[in-house]
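Have a look at the structure below before the remarks.
For this depiction, one protein chain was excluded, whereas all remaining protein chains were kept in their positions.
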Amino acid sequence: MQTIIPSKRRSFSLKQREEIDFYLAIGLWLIGFILFTGGPILASLLFSFTDWTGVNISKAKWVGLANFHQLLFDDKLFWIATRNTFYYSFGSVIFGTLGAFIIALLLNQKLPGSTLLRVIYYLPSIASGVAISILWLWLFNPQSGLINYTLSLVGIKGPMWLGSQQWALPALVLKSLWGIGANMVILLAGLQGIPVPLYEAARIDGASKWSEFRNITVPMLSPVLFFVLVISTIASFQIFTDVRVMTQGGPGTATYVIVYFIYQTAFEYLKMGYSSALAWLLFLIIFILTLLQLWGSRRWVYYESGERT
Amino acid sequence: MQKQNLSRRKFLQMAGVSLAGTALLAACPAPQAAAPAAGGAAAPSTAKTTLTFGHTWEAAFQAHQKEFDDKFKAKHPEIEALNATYNTWGDHNQIVPTWAAANTLPDIIYVHGRYAFPWNHEGILISVNDFIDKDTAFNVKGIWEEALRLYSYNGKQYEIPYDHGPIIMGYNKDLFDAAKMDYPSETWTMDDMLEAAKKLTKGDTQWGYEGYYDTIVGLGNEQGISLVGPWGGEVFNEAEDKIVLDSAESSAALKWWADLIHVHKVSPMPAQSQAVPNGPWVAGMAAMFSLASWGTPTLIQNAKFKWDVAPWPKGPKGQKTGSFGSGFGITRDSKNADAAWTYLAEYLSKEGMEFMWGASGRGSPARKDAYPSWLGSSGAPEHAKYYQDALENYAVTGHPYQTLAGGEILDVFNRNTQLVQTGDMKVEEAIAAMIKDGTPVLEDAAKKLKSG
Partner (left out) sequence: MRQTLTSDVRVTKDSGYTIPWHQRRKTRQTIQALIVYALLLPGAIIFLFPLVWMLSTAVKPENQIFLFPPKWIPEPILWSNFWDGWNKFLPFNLFLRNTLIITVNNIFGNLVSSCLAAYGFARLRARGKNIFFMLVLGTMLLPNEVTIIPQYVLFSLLKWNDSWLPLMVPPWFGWPFFIFLLRQFFMNIPHELDEAARLDGASSWRILWNIILPLSKPAIASVVIFAFIGNWNNFLAPLIYIRSLDRQVLAVGLNMFRGQYGQTNFGYMMAVALLVLMPVLIVFFVGQRVFIQGIATSGLKG
């Protein structure tokens, strides 16, 4: 290091300091990861190679890849749960993100009452729990529920929804759309971060609304849209509460999803090893999807800072 | 993508190097030697003890629990405090294994009949045999035998039941009165019940029979045997390593119940009953219901109609129904097992049960001599004696309760019986599927049980 010529030393030490600052900045997180999260995560990875019941670790036996082998080749529930989870994820992410985007665009203005509308649209994402799921069971009632009643007004005979093998999963997707308020908030925050002068400049240049939307709104919002997309994907793959409360995976296996499977195996069947293996397969699935999204984002996500994902 | 590989490899390396120590420490608590102080004489110690509990009572019942605890404390000055943790039933069943993994179980926990066997197998609880033998004041004979068997493991008694009850027939008096029909009687057969149900069904707004909490064809512990038993069938063999639903009796029974929905249309489809909060029966939209004794307080609280109970109708092969219940046990982490037993012995004595569940109307106590206090309470319907009658004469504890796969096998059943109810599956297909999917589960569990 001593041999570096003085003119370059300054830039090098700047760079070095930046690197030190980086570690200081992420230091708290890194310590927390080592102390609180990393251990349990690694532990669950180890458990996935054992037949641990979840109670007495001393009784656990190393079984190698047996859990994974059984899941992949010998457990049809795994494939059913995976298929259902993908279905749910696809539906709720696409419609959820699109819906939240449209509502955020519409609500991103100071119309009279827009504050109230924001609160209303945000509300269902925080009002949850058992009693609310009873409301949903009632809304989905094939005979007297509001959904089928509305459909009947336009001459459509609604399905049996949660009581039907074909419609139970779409019903859960529909319910998930009710919680798009959280995504809406993030997108609103993103929209508000776009500097107004950009639009004013565009207008002076005589740009059309559509080109403003395409050339300013979408690129400036893309980092946030990307966040919403990734987070929604992760959350949708981990859907659990609605299934546990409303359908318990049924009818049949129509709404049987991976995390419900994980929960049951771990705490109802006392097969923590098997459950951990299942969780790590889920991890792998989401990890690959996230990597694909990261990779894909290079084509459409634009960072004002010029960084890449 | 090189970065992807790099990050994953790094991920594992990092995690491995820096965390292995923590993780292993975290994951491997030294297995505690389960050394209950059962044998030792209850030496009077000067140190005050604190007992901890894992309860499942909802908010409204916690005051009643506290009342008992206060009385107990007043009687036992050596007890410093009784500290209860309250979780809902579902949460409790998840938290107990978590507590156990870290050796932090409370002294006494609630144990549902279905969880008793696997939890005992895991050593979460200790046997109370020695305590029972020593404590001559504790009258174990006064507890229904069918209740006690739920909590025996390896020939030893682990938990003590507090509540045990059978399924019998509940009926809505208002709907019977409106139709000018006689109430279900002691001599009723299943065919009588079907005839009455037909007359009491009105399209989509009123059903003759609602089943057991939205389930018409269900094989859960207490319900399974109440469906096939009257036809002379069984769900499992006695050892619980085989499903015997394909017997002529059992399949005929299941077909009869499924026909209530799809042929006679006297029972609702699942979607129809789920849409009514707490089910059509509580809403007054069903004339008859499989009513277990622990379901009566809810009804007294919520029903806007007059109702009563009748014996479970006789089937072609006589009268039979299923019973089930819950208990309490002392955990292996208890450092005050003697004090814990002192508490349990009083809690689950005749007087304790009368106070907690009998006179309070909460539910059918597991003791014969405490039953009358419930029969006369505000929580019991007029003819609650039919519950006692069933327990004494024709109710058996519903399997499975001696396999490690109790939860799993019932889920296998559920997935198939649900489709019978929605009409997506024929009864014969469902039986074949349950045997095909369920047998390996049971065999696997039996193997585990043998290997310890």
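Every chain is named by a letter (A and B) in the order it is written, and numbering of its residues begins at 1.
Just so we're on the same page, a contact is a pair of C-beta atoms (placed from the backbone, for glycine too) under 8 Å apart; a residue touches a chain by one contact, two chains touch by 3 or more.
Note that the coordinates shown come from a computational prediction; the quantities given were computed from them, not determined experimentally.
K.L.:
Determine which one of A:66, A:94, A:198 or A:218 touches the chain that has been left out.
P.N.:
A:198
K.L.:
Could you pull out which residues of chain B are in touch with the chain that's been left out?
P.N.:
3, 6-8, 10-11, 14, 22-23, 25-27, 29, 52, 56-63, 83-89, 91, 95, 97-98, 101-104, 106, 276-278, 280, 282-283, 285, 294-295, 297-298, 301-304
K.L.:
List the chain A residues touching the unshown chain?
P.N.:
Residue positions of chain A that touch the missing chain: 14-15, 17-19, 21-33, 35-37, 39-41, 43-44, 47, 54, 103, 105-111, 115, 117-124, 126-132, 134-135, 138-139, 144, 178, 181-182, 185-186, 188-200, 203, 209, 212-213, 217, 220, 223-224, 226-227, 230-231, 234, 238, 240, 258-259, 262-263, 266-267, 272, 275-276, 279-280, 282-283, 286-287, 290, 303-307.
One rule holds for everything that comes next: only the chains that are shown with their structure count from here on.
K.L.:
Take the average of all CA coordinates in chain A, do the same for chain B, and state the distance between these two points in whole angstrom.
P.N.:
Taking the mean C-alpha position of each chain, the two centres sit 36 Å apart.
K.L.:
Contact residues on chain A for chain B in the complex?
P.N.:
For this pair, the touching residues of chain A are 34-35, 38-43, 45-47, 53-58, 134, 137-138, 140-145, 160-165, 248-253, 256, 263-264, 267-270, 291, 295.
K.L.:
State the interface residues of chain B toward chain A in the complex, per the touch definition above.
P.N.:
Chain B reaches chain A through residues 1, 4, 14-16, 18-20, 22-24, 26-29, 31, 93-94, 97, 100-101, 118, 122-124, 204, 269-272, 274-277, 404-405, 407-408, 411, 414-416, 418-419, 421-422, 424-425.
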